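To start, the structure itself, in structure tokens.
One chain of protein is taken out of this complex; the other chains stay put.
Let's look at subunit A:
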Amino acid sequence: MGSQKRIAKELTELTESPPEGISVELANESNLYEWKVLMDGPEGSPFHKGKFQLKLVLPTEYPFKPPTVSFVTKIYHPNVTNDDKGSMCLGMLKADEWKPSSRLGAVLQFARSLLEEPMPDDAVEARIAEQYRDDRKRYEEIAREWTRKYAAGS
């Protein structure tokens, strides 16, 4: 299983020198294919001071198939579905855009930058995207309130 070695390698890399605001661990010690990611809301975004938990699931065909990223913590964001799945839409994670040479660290950093700067043209929540475009103030207000309510951390 070549994939396990690569995953273990990337996991050690990410735990030893984690990117800013991101920490990674296995959701279950015996399963390399499901990661628990903790992400701090980036400064300057309405998610600042929030602690978001994400789930990163790797397919067994990794790195030939893309991983999936989903938010466990509820978040008010145009690119994250507002249901209990919290699936995240990342362009680079689509099957036809995924490259085996992409690193998970880059994926997570990209996800974090999306918090700072949503991509309303690539949205999964059309209503939030519309609000983001037309009424930025209200969007930030709600996002901040949700962050306070769901991602306050402990």
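As a working rule, a residue touches a chain if its C-beta (ideal position, glycine included) is under 8 Å from a C-beta of that chain, and two chains touch if they have at least 3 such contacts; residues count from 1.
Heads up, the rule we're going with is that contacts and distances are computed from a predicted model.
Within the choices "DNA primase", "Exosome complex component RRP45", "TRAF-like signal transducer" or "Serine/threonine-protein kinase", the name that UniProt assigns to the complex's undisplayed chain is "TRAF-like signal transducer". Of the options A:49, A:65 or A:133, the residue whose C-beta touches the omitted chain is A:65. Seen across the whole complex, the unshown chain contacts subunit A at 2, 5-6, 9-10, 61, 63-65, 95, 99-101, 145, 149, 152.
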